[in-house]
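The excerpt is restricted to a subset of chains, each kept in its original location.
Just so it is clear, A, B and C label the chains in written order, and each chain counts residues from 1 on its own.
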Amino acid sequence: MKHIRWDKDRESRTGVPEVVFGPGKTAAHLRDLFENTDELRIASRLSEEQMNVLRDVATIHAEPRMAVRNPRAMRNIPPVPVITAGTADIPVALEAATTLEAMGVPTETHFDVGVAGIHRLQSVLPELAVARVCIVVAGMDGALPAVVAGLLRAPVIGVPTSVGTGVAQGGLVALNTMLASCSPGVAVVNIDNGFGAACVALKILGTETPD
Amino acid sequence: MKHIRWDKDRESRTGVPEVVFGPGKTAAHLRDLFENTDELRIASRLSEEQMNVLRDVATIHAEPRMAVRNPRAMRNIPPVPVITAGTADIPVALEAATTLEAMGVPTETHFDVGVAGIHRLQSVLPELAVARVCIVVAGMDGALPAVVAGLLRAPVIGVPTSVGTGVAQGGLVALNTMLASCSPGVAVVNIDNGFGAACVALKILGTETPD
Amino acid sequence: MKHIRWDKDRESRTGVPEVVFGPGKTAAHLRDLFENTDELRIASRLSEEQMNVLRDVATIHAEPRMAVRNPRAMRNIPPVPVITAGTADIPVALEAATTLEAMGVPTETHFDVGVAGIHRLQSVLPELAVARVCIVVAGMDGALPAVVAGLLRAPVIGVPTSVGTGVAQGGLVALNTMLASCSPGVAVVNIDNGFGAACVALKILGTETPD
């Protein structure tokens, strides 16, 4: 039975290559996709076992549980800032950053700058000021993107994370806070969807610099 | 049929007097409670008609839809700051402020200092620094109490408001954001419950200054 | 009592000017903001009465219930497509388009191209292909942004609308469908938030063409 229809021209059509979503993929299938190819390959949400399967045919990024083969050459453009409110949001932020870097887009990360100590954000503001798009990752109360968007010219892509306790469990509170943001200029992707945020950033940058 | 059991000793027992909740009360009943008494009387959530019924026997506060008769003498203590994120949150903030003032507690209000322009908050910070308790009222994303609590020594009582559009409609987003606050020291009351926030503030102050 | 703190430098700071949100604003206050100024003024979510108040000092856009005074000069860039799935989504789409045009960004609208008759979308695809950002407005099942994003290089800003019957009432279904989109490159704003989508588009364009 032929289960998968690889969408070969997705990148030429949409500017975003097809990516391998790990859950449910067999070892054989994963190796089949990554071996003996000189095309870009990105896999996400890999289990420990799946990362081991790909370790000799791809670069493994353990924190965001990704594998990359044949990354694009790094473009000469200003880095995309990827910011987190807490330390538990880091794997999601790294899924965004790793995807962007695999696509040739430089990134710079700023972690643990949440609103409980707003001065921490202010110390990184100068670096954010030159960004063309900014990815802000936050769980719990999800308040960070609103504050950042009130200080920047760049669009803010908010990524809610499922990190959270009590009412914040699962990320719905962070998601809704971002959607209800009083600061105009925040657009939101699905909970924990670092990959999706990277795709939006990629499309924003791509419209500007045809390659 | 005797419908109401007035809880006479509530104030001596709990430090908070019984208050008349407007909805469903008849004109006759309201006048009966407010006329010919030299006790403190506070009514909240009054309709336009109910405010007219009480206009000659009480001071009417139209924005928070309240009536007060025989307010307590103003205590000589620092004012309680009552802050709002937006202008639509003001009626709820005034319900809190009016209740406190009726009970003899001075207040100072700071409206429209939401996180979309965080510098507005910073301009009022010095006045907040001396507060013993601070009431922060916010709808939409409800992010303000977390930011304030990260900057103050006083406990913050968060009051979510039902003001909001889209996912924020009804106040649940603001409520959850406050509960999930990353800044320790925020306690929350029910949506739109300015009166409840005032009661908590009153009890906090009362434990400190026996009258 | 001074209720409002006008955030004067919001545009220089964030690229998006402060906008007047209609609900709760008095006639006096609205005229005060719109009369005798040569700055850009945009008001949204106006009632019939509020539109009448501003009719002689601003251009009234009745369908999206907005008022604009001193719009920016139109920039010489490709128009931003604003697409709707159904006819009931049009007022939200026009809130986005009117905001963009007031800011000097040309738009082109394509209405009623929902997925029930996918050929209708295909007829407008060539015009979408050159866009740098695309706004897609949909209520009910909210499936349109996913389909569009699978066909375009530009980032898609999804705007769910509260239009809908049964489970779709209020827009939460459309919102969640857009967030769960299988097509990478969709970012979402709050339900009915045409203005917010325009702000994100503005920031995306602005990073590209400094003015």
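In the analysis below, a contact is a pair of C-beta atoms (placed from the backbone, for glycine too) under 8 Å apart; a residue touches a chain by one contact, two chains touch by 3 or more.
Bear in mind that the values here come from a model prediction, so they are computed numbers and not experimental data.
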Oligomeric state of the whole complex, in copies, if 3 are shown: 8
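As a convention for this text, only the chains that are shown with their structure count from here on.
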More than half overlap in residue numbers between the two sides of the subunit B-subunit C interface, or less? Answer same or different. different
Considering only mean CA positions as chain centres, point out the chain farthest from subunit A. B
Can you compute the centre-to-centre distance for subunit A and subunit B, using the mean CA position of each chain? Integer Å is fine. 42
Could you say which residues in subunit B touch two or more other chains, in rising order? 116-117, 165-168
If we count contacts the way the header does, which residues on subunit A are in touch with subunit B in the complex? 85-86, 114-118, 140-143, 146-147, 149-151, 164-168, 172-174, 176-184
Quick one: which bits of subunit A touch subunit C in the complex? Just the residue numbers, please. 13-16, 19, 132-133, 149-155, 157, 175, 179-181, 183-191, 195-197, 199-200, 202-204, 206-208
Seen from subunit B, its contact residues with subunit C in the complex are 87-88, 90, 109, 111-113, 116-117, 120, 165-169
